[in-house]
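One protein chain is absent from this view; the other protein chains keep their places.
This part shows subunit A:
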């Protein structure tokens, strides 16, 4: 499965919850599949999806899911020790590991070669790290959201993209409606 197929499958699981979504195609795909005010779309700032979602999870009690990419986690590897050492049960980090920088044309990342993000996350001190194959993600994600423990999911999948328009929502609108959803 490619990322857009995965997002289509898990959209109903994500829908009731606060979601911070990675820059580029992941946000464009989520926006197309199920745009709603509980989604925070990153329009730039590659690497910070996990940090933004984690700050949000620490600041309030609702469940938060960060959708991240292997390339973006690699560019902000320092996030994993911070998350591990300040764990909060309402946080789930979903890394869609397609082994490539998808949004820029599927150039290979090191996560698709010798580097295991699952092993990296464990070595950083994350207690619940689950590596899962794309087709098996749904129940694993639901369990992670429902459980009281923080979970890092590394979802291995194929690289590949569909053609999509960019998000034209104004960033302040995205942020404002998201904050209203957080506070509601």
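Just so it is clear, a contact is a pair of C-beta atoms (placed from the backbone, for glycine too) under 8 Å apart; a residue touches a chain by one contact, two chains touch by 3 or more; residues count from 1.
Assume contacts and distances are computed from a predicted model.
Missing from the rendering is one chain, named in UniProt as "Sulfopyruvate decarboxylase subunit alpha" (options: "Sulfopyruvate decarboxylase subunit alpha", "Cell division protein FtsX", "Peptide ABC transporter permease" or "Xanthine dehydrogenase YagT iron-sulfur-binding subunit"). Checked against the full complex, the candidates A:12, A:78, A:108 or A:139 give a single residue touching the omitted chain, namely A:78.
Check A:51, A:118 or A:151 against the missing chain and you find that the one touching it is A:51.
Across the interface with the omitted chain, subunit A contributes residues 20, 40, 42-45, 47-48, 50-60, 76, 78-79, 81-82, 86, 171-172, 174-175, 178-179, 182-183.
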